[in-house]
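In this view, the complex is presented without one of its protein chains, the others remaining in place.
Lettered A, B and C in written order, each chain numbered from 1.
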Amino acid sequence: MAELVLRATMAKNRQCVSMRLILLLSCIDKPGLVSRLSSFIYEHGGNIHSLDEYVDIADDRFFIRVEWGVEAERVSLSDLSKKFAPLAREINAEWVLRDKGKKLRAAIFVSRYDHCLREILWRYEAGELAIEIPLIISNHNDLSYIADQHSIPFHVFAMTHETKPKQEKKELELLSSHNIDVIILARYMQVLSAEFVGHYCRQIINIHHSFLPAFIGGNPYKQAHERGVKIIGATSHYVTTDLDEGPIIEQDIARISHRETRQDLIRKGRYVERLVLARAIEAHCNHRVLVSGSKTIVFN
Amino acid sequence: MAELVLRATMAKNRQCVSMRLILLLSCIDKPGLVSRLSSFIYEHGGNIHSLDEYVDIADDRFFIRVEWGVEAERVSLSDLSKKFAPLAREINAEWVLRDKGKKLRAAIFVSRYDHCLREILWRYEAGELAIEIPLIISNHNDLSYIADQHSIPFHVFAMTHETKPKQEKKELELLSSHNIDVIILARYMQVLSAEFVGHYCRQIINIHHSFLPAFIGGNPYKQAHERGVKIIGATSHYVTTDLDEGPIIEQDIARISHRETRQDLIRKGRYVERLVLARAIEAHCNHRVLVSGSKTIVFN
Amino acid sequence: MAELVLRATMAKNRQCVSMRLILLLSCIDKPGLVSRLSSFIYEHGGNIHSLDEYVDIADDRFFIRVEWGVEAERVSLSDLSKKFAPLAREINAEWVLRDKGKKLRAAIFVSRYDHCLREILWRYEAGELAIEIPLIISNHNDLSYIADQHSIPFHVFAMTHETKPKQEKKELELLSSHNIDVIILARYMQVLSAEFVGHYCRQIINIHHSFLPAFIGGNPYKQAHERGVKIIGATSHYVTTDLDEGPIIEQDIARISHRETRQDLIRKGRYVERLVLARAIEAHCNHRVLVSGSKTIVFN
Partner (left out) sequence: MAELVLRATMAKNRQCVSMRLILLLSCIDKPGLVSRLSSFIYEHGGNIHSLDEYVDIADDRFFIRVEWGVEAERVSLSDLSKKFAPLAREINAEWVLRDKGKKLRAAIFVSRYDHCLREILWRYEAGELAIEIPLIISNHNDLSYIADQHSIPFHVFAMTHETKPKQEKKELELLSSHNIDVIILARYMQVLSAEFVGHYCRQIINIHHSFLPAFIGGNPYKQAHERGVKIIGATSHYVTTDLDEGPIIEQDIARISHRETRQDLIRKGRYVERLVLARAIEAHCNHRVLVSGSKTIVFN
């Protein structure tokens, strides 16, 4: 009996110091990959909680997400990364290994629309998003009061055609000084330069207020209203140098009718936008997204 | 007591010979329109069962659908039409007046895909669609066996660039000889000529296998697969001389994931296509659709 | 030319002082009702913008919602109501006549969950809900800080079995003193007494966190998780004396999978709850809902 209690206590203690790790990896497919990866995990004291694997037959490419638990005193993330590197090199893999407990650091970019920002902050405060938000950046001052309500520093970088290169440089310095992992464009109404995008490859998430590739570019609700569609949508995607052409992470729609004016579309669209962006952030920050060319693999 | 029974019997008898009428009308908006129309109906013995009205404020245009019952011995459709004409002229209206009990006569056009045809025939036989189908037309013989199963005449008009004008002329004669009211393109893989379309203005319903205006033209599932969208769709619209640009009647979507191949998209898309086309036919044939420029008003 | 300018100016002025009215009415069906109602409107200077009518054939009951514009200097709401009363009496109607520009006064009841409250306040501040919120009532103090952020008075009425009758009485006095039109239970975790409900018949809107009638009562997410359903839902309904049995205004759902824990269901459910409650409030406050026995008629 005493032994049982002791064991339970040990189990409990063990649990307390356990670490959750997530591996995202892709490489050319070949036999034995799952075996090698899962054996590596087992040999390093891990117990797999969740594993998703997908082979793109057409491209002959292997994608995997593994989440496992390990006793934190037995191993550190950097140790494990070092030990994993040779195997990864051998199979020529793109990979990241993450401590699930370590939240991504996100910078939010906004302009004048508040709905996406509010949705993110709301979920953030409810503890639903695995992120930290050390700062909000805007090209206007309008939404600084919301940042104040949440005690998050708000930085304004006014943009003109002339000042853009200089301002973006300053932004990059600020982002770098805060160790930002991911940039969320929450209806940010400025196009980022190719150079800026290059610094955060596949780390910038945008929300476009249409069902891409329909209504690319400006004023999609106006376009949708004029075309008389019966459904509107929103699309969240990684930003690349081609506007609205980056890999799509998430999309959703809302039904509309002839009664709805353009203003109604804008209003209804807001709820689709904030839902779709929130889901994309959730997927990215829980390390569920892999990019394959112009597409994404999103593991549930 | 006897009187009550008598009245109930009369009511019942009345019901037996009652006729249901539907008016679809649009004109420039002005005060008093509903009053004049509903008074006309009341004065001609009608009892309104359902009335939907919509004013497009931006275009200053009035749209209405009224469905009412009337004792059949008191009035005929043609009489009522004649009596209604002066009022319609006065308000400069576009209108149709229909006997709900008289089903539209539909011709189905198909090529080689059977799914939309099957869905239509299925609902037709289940008594769900207010249509008669006196004939099916195709540019190939492949699906004639389905027509045979349902005992519906199947006419093949092979099409080449050269024979098209002559063949369409024959089709028009055939359609005319069968008093066809509406043409349903159930994945018909031929573009109709402007002349052909002109004969059935707003009477030709097409199903396009994408969420228009995304992926206009050929191979939309291939385009969708390559773009990596997370949702596919289908669109049913009236055919105009601009390909895939006609007024949209109905749209719907299905979620897809990275796991889905192009073949999976085609397979999943089939169910969206047949659902969307069936709903559009239902709306059209129950006289629930009004066209306003490049858009539709669809009353529920 | 001068005359044209003058007319345009007059039209503009007329518009500036126009009033929008909404009539919600139900009575036993009989011929001529639409004609009489629309003629009344026309004769009193109105131009109908939108009319929805529905006859419940089984119950032989007529329901209508009409929205029209009228020049404000020509008529007042109370005048018009007086003039309309004899007609309404004659057809034995239940009816309300509203000035669309006059927002309903809503009291929000909350306990400890903030998500529904936040959604309402958010839409309220974005000008999307046609309501005024003069006060928030709670049985706990937890959410008072949110009320403070929005500068809305927050009243706490602690409830025990013993104090309930006295506390409800005070609440009723407070509500009455603020001329409250509608009470919104935004996850209020107290059952209202029959007496309280009686004071606000069909004026209390609740959100239940399940797809009614599934999972009536407490802990629906626990029930749903244990049953292994693949879809969860939320239901907004008018409060009657039968718990969770009132007329349903709106419902919606979210898909879930085996991966989702009870906590995930609660989290996902929050978004369905706030969406469904917001839509129900919108429908009620735009005077789109009529009650017929245990059901609602919701005009779009």
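Structural remarks
The rule is simple: a contact is a pair of C-beta atoms (placed from the backbone, for glycine too) under 8 Å apart; a residue touches a chain by one contact, two chains touch by 3 or more.
Everything numeric in this text was worked out from a predicted model, so none of it was measured.
Across A:50, A:149 or A:177, the single residue that touches the chain missing here is A:50. Of the candidate positions C:111, C:167, C:206 or C:251, contact with the hidden chain is made by C:251. Within the complete assembly, B:128 is the residue of B:43, B:73, B:128 or B:173 that touches the hidden chain.
In the full complex, chain A touches the hidden chain at residues 29-35, 38-39, 41-42, 45-55, 57, 300.
In the full complex, chain B touches the hidden chain at residues 115, 118, 122, 126, 128, 149, 257, 259, 267, 271, 275, 300. Touch with the hidden chain on the side of chain C covers residues 54, 57-58, 211-215, 226-231, 233, 247-253, 257-259, 261, 292, 294-298.
FYI, only the chains that are shown with their structure count from here on.
One simple way to say how far apart two chains are is to compare their mean CA positions; for chain B and chain C this gives 35 Å.
In terms of their C-alpha centroids, the spacing between chain A and chain B amounts to 44 Å. Residues of chain C in contact with at least two other chains: 50, 300.
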